[in-house]
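Of the protein chains in this complex, all but one are displayed in their positions.
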Amino acid sequence: KYEIPKLDELEKGPWPSFVSDAKQEALRRRKLSDDQILTHRDAVEDLLGQLELSFDEGETHWKHGGIVGVFGYGGGVIGRYSDLAEKYPSIAMFHTIRVNQPASKFYSTDFLKTICDMWEYRGSGLMNLHGSTGDLVLLGTTTEQLEPIFYELGHVLDTDIGGSGSNLRTPACCIGKARCEYACYDTQALCYELTNYYQDELHRPAFPYKFKFKFDGCPNGCVASIARSDMSFIGTWRDDIRIDQDAVKAYIAGDIVPNAGAHKGRDWGKFDIQKEVIDLCPSKCMSLEGDQLVIDNSECVRCMHCINTMPKALKPGVDTGISILLGAKAPILDGAQMATLMIPFMKAEAPYDNIKEFVEKVWEFWMEEGKNRERLGELMQRVTLPKFIETIGLPPAPQMVKAPRSNPYIFWKEEDVKGGWNRDINDYRSRHKR
Amino acid sequence: KYEIPKLDELEKGPWPSFVSDAKQEALRRRKLSDDQILTHRDAVEDLLGQLELSFDEGETHWKHGGIVGVFGYGGGVIGRYSDLAEKYPSIAMFHTIRVNQPASKFYSTDFLKTICDMWEYRGSGLMNLHGSTGDLVLLGTTTEQLEPIFYELGHVLDTDIGGSGSNLRTPACCIGKARCEYACYDTQALCYELTNYYQDELHRPAFPYKFKFKFDGCPNGCVASIARSDMSFIGTWRDDIRIDQDAVKAYIAGDIVPNAGAHKGRDWGKFDIQKEVIDLCPSKCMSLEGDQLVIDNSECVRCMHCINTMPKALKPGVDTGISILLGAKAPILDGAQMATLMIPFMKAEAPYDNIKEFVEKVWEFWMEEGKNRERLGELMQRVTLPKFIETIGLPPAPQMVKAPRSNPYIFWKEEDVKGGWNRDINDYRSRHKR
Amino acid sequence: KPQENRLTDLGPRHFWEFFPPVIQENYGKWLYHDILEPGILAHVSETGAKVYTVRCGAARFMTVQHVREICEIADKYCKGYVRFTTRNNIEFLVDSIEGLEALKKDLESRKFAGGSFKFPIGGTGAGISNIVHTQGYIHCHTPATDASSMVKAVSDELFEYFKGMTLPAKLRVSMACCLNMCGAVHCSDIALLGYHRKPPIVDHEYISKLCEIPLAIAACPVGAISPDKTESGKKTVKIKSERCMFCGNCYTMCQALPLSDQEGDGVTILAGGKISNRISDPKFSKVVVPWLPNSFPRFPEVVENVKKIVEAYAKGANKYERLGDWAERIGWERFFEQCGLEFTEHLIDDYRLAYDTWRTSTQFKF
Partner (left out) sequence: KPQENRLTDLGPRHFWEFFPPVIQENYGKWLYHDILEPGILAHVSETGAKVYTVRCGAARFMTVQHVREICEIADKYCKGYVRFTTRNNIEFLVDSIEGLEALKKDLESRKFAGGSFKFPIGGTGAGISNIVHTQGYIHCHTPATDASSMVKAVSDELFEYFKGMTLPAKLRVSMACCLNMCGAVHCSDIALLGYHRKPPIVDHEYISKLCEIPLAIAACPVGAISPDKTESGKKTVKIKSERCMFCGNCYTMCQALPLSDQEGDGVTILAGGKISNRISDPKFSKVVVPWLPNSFPRFPEVVENVKKIVEAYAKGANKYERLGDWAERIGWERFFEQCGLEFTEHLIDDYRLAYDTWRTSTQFKF
């Protein structure tokens, strides 16, 4: 429909071209019969046209989102309108729907195909697999289609939409026990359980701002929870790394390729356990005694390096659980924050009452004290860590900090100081003349 | 004169007891003839009495300092009055005089003895060798003695008093070339030169607050300039560490004790150059090739460790000079600051015009922009480092920071941005509808 | 009765329903894995079962047509199951070596009309995986650049690293189109970030209608916005431009304060962040290129700078050493030298915790 020379450039090169893909759908939409399509037939073409224009002008052409949604829910839909509605009428309204993805994003093709059909019929046929938070994102439909789509999601697909706005956002987890030998707890199960247990928080915004849960099965952090979730659950263990000494020998002998072959593409020379494992251990708690690998587990900081490098020989311990870290967020307003270790270790077993109890304590405090649009991390900074842990009832632990404070500006409380703070100047002056 | 049981306790133990020392002087003052003593004979006794009382009450008995001094000078004397003048009349006035110490604190006994006589005659006979800044501190005299003391210091001792108040404070340096093989520049000479060149700044407060120079001959930092001087001069070099390979071999063979014997008190086993030097080198730029020690000098960060450990084998390079760091200070107000590297390298040779030029640029900016009681380091924080270096004309260098910024909040200037900042909403709206 | 016949609070489907049998049977029983070749993982269970995973690159912006093709493949080879990774790759799982070979061949043969691969295999191990990114001009109102196009351009250039495992360690490239940073961009080995450099324009005549002015004022983290009146007496705001750091938070709160500008907007590159706790702590990425222009559609300047960093890293880093750990080991002064990047005043922190980035030591390299 439009000349899109700049976009055409993006068909070149080996990486899958979204432009080529969009073009195939644009073509298809032209050919679809009327009963296969309910919304704008040339939505894709208009989108490409507007995109090309954005390239020319170096500016977006989407208006500030409007408030649209499905009845009874406070999130899950992002309203979007073009500021060139006359020029590109088919994308005048172009709302997205965030569909709550299944934990760790396995799908049956049945499910996906049903979504595709529904979305071609009621939307643009464009989607994101997946959004950054984790949702399956349906890109571009009109306001009137929102309710029918929601109806179909529920009644046909037996699934729900995700979060947006000041609520619990769609939780996400790594693949964990489904296909990873490192998982220290059941990430899918915990993700699913908390998602469902907190449906109300997910759908009906009552928080000061957004709140994100993410679940990493181990310190490798494959779902990046430490960087982008207000509450980050990371698997760990508190007993000993399991060692298969025969396998260690096989690694040393060069019979097993290290790090499961992750470095195969280059010749790094023969594997050297001393240089590649023992010397790189951050806590320097490993040694070779003869041909036995010895780990001083009490000093291990469970960084995963040795396990990653020799997965056939080493495994996390069996007394596994989670560390909980709080407060990660993107830079707006005060600069980005990474999540801070608040609970060094907790067991993570169904029905997860200990975890829910903690979640609710944190929320309670945040809902009470948090200002509008104040993320948990910012609140923690504002009230300070000592006050925060006091309020949610966590005992102070050196694990919560990299190092103790270097300034001596301790805010003592009156009750901690013998004699209290009320003093009489006359009493003082009886000892000290002016 | 008083019962001082608590102080008596402090005569016990091996460390030199200031109480015992004070008592010997108290005794002596009782015995001195009247023409040997001009001020209060029992000043020492009153001081000990008041000190004992302070122990009992857990509070100091010195009043807030009054403004006293010598004519024409704005500093060098700290006024001090007891708040128990009636009880301890001999220390009712107890001012200190800061005598500018000679660079690196060598003395002839003539000089010291003359001071002692003068000070027994005109003061308490108590002093500090030395004050934390570096002065020879005379503790305790009366207001009327200030001018005579100043007169004697000048006319008899040919010396001057030091700094206090919002001025340049008495500069201090390490022993450097006088007795240290590591000195990369002449710390005494530079200290002396700047002290004398800036006498006006030292004696006549015109700064927003105090300002300190300190001179360390090398990165070992024996005068702690990096922690406690607004302008810290630290010796360094930019060519290669000099190596005597024979001496290296002698160290390896165990013929020379490492670190000049600093660890002699314990049996640390045979010297292991790999473990004790090469592995500890922070830039990992050393290696042994056969029995030759090889240093990749371009990667060396001149931490001094290898040189300290093998002083007979290694020496700093010969193209020596200084790094200048700015802004160290104690915690009040915003927390302590360490000095920040501003000039990675500069030659330091008489008459030091390059250094003076830099000093004056920094002062000019500080005097213009600094608020009352704002240290240089605080000003740097307030105006930000990029603006600070721009104003004093230093080109940005990665050496100034540990790492680049992690937040993307860059304050661009209007002139850096094509098209400037003045934009027209109507122009914008011609492309983007509301 | 609007709630009648509504199903709400269903939550997502239970994950178990979507697991292929081999996953259900071996859930929690995996013993170890092997990367057979780039993009191909083999996981071995204590039951003796094996599962082979083929990881394929994908533009996460996809049409239903493409998804249908994915389903077709999954139906043919994978018993009707497929998954997506946390970095938007597609994973096809099979439980036999034969299935694997057929699948691989099929995937590699599929190309879009424009010539690009539909299902390039790779993204595992010590290489570069899919570039996670955000909406850009495709769907968002605040971007300072486009996402999908930049990602396509950079991915084309880094393709060999996606297909190979030749780097010292994983290298994660991420992209976000404004400072809201929808993703973990701030902790990526290389982060591409769109951002503005002109203060907002105030739509004086409309602002009082369109926005809650106090909220707009409060939104500014540096207090650059203050209340004002137009000549005609309408409530509006004024912006102290020299205080503004172009964060766009005011625009998020108030549409009458647009920032976008063809000349002002562009890209900054950050480097050296990471997420994993392996060997070193997670860390933030650092700004290493202050600004590059939005050269649509293929961003040659961005591509070139990314390439420089990747190549210097590939050459200089030790095995297992992430980009940020390498930069810290050699020193940031060397990083700039080895990557051929210029160090400018913009890279020196001047925000809240800036003091902690100052060099308070004489340890440095010339």
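General observations
First chain written, first letter: the chains are A, B and C, and each begins at residue 1.
The rule we apply is simple: contacts are C-beta pairs under 8 Å (C-beta built on N, C-alpha and C of every residue); 3 or more make two chains touch, one makes a residue touch a chain.
Source: prediction; values computed, not measured.
Within the full complex, the chain left out of the display is in contact with A, B, C. Within the complete assembly, B:Ser17 is the residue of B:Ser17, B:Thr143 or B:Asn297 that touches the hidden chain.
Touching the missing chain, out of A:Val70, A:Ile332 or A:Met400, is residue A:Met400. Touch with the chain that is not drawn comes from one residue among A:His155, A:Lys275, A:Lys347 or A:Lys387, which is A:Lys387. Among B:Ala85, B:Cys180, B:Ile243 or B:Val383, only B:Cys180 touches the chain left out of the display.
If you put the missing chain back, the residues of chain A touching it would be 219, 226, 234, 236, 238, 282-284, 298-303, 323, 325, 337-341, 344-345, 381, 384-387, 389-390, 396-412, 414, 416-419, 421, 423-425, 428-429, 432, 434. Hidden from this view is one chain, which touches chain C at 277, 281-282, 353, 355-356, 360-363.
Methods note: only the chains that are shown with their structure count from here on.
Chain A and chain B, compared by their mean Cα positions, are separated by 49 Å.
Per-chain Cα centroids separate chain A from chain C by 13 Å.
Of all residues in chain B, those that touch two or more other chains are 406-409, 432, 434.
Residue positions of chain C with contacts to 2 or more other chains are 179, 186, 247, 255, 261, 263, 284, 351.
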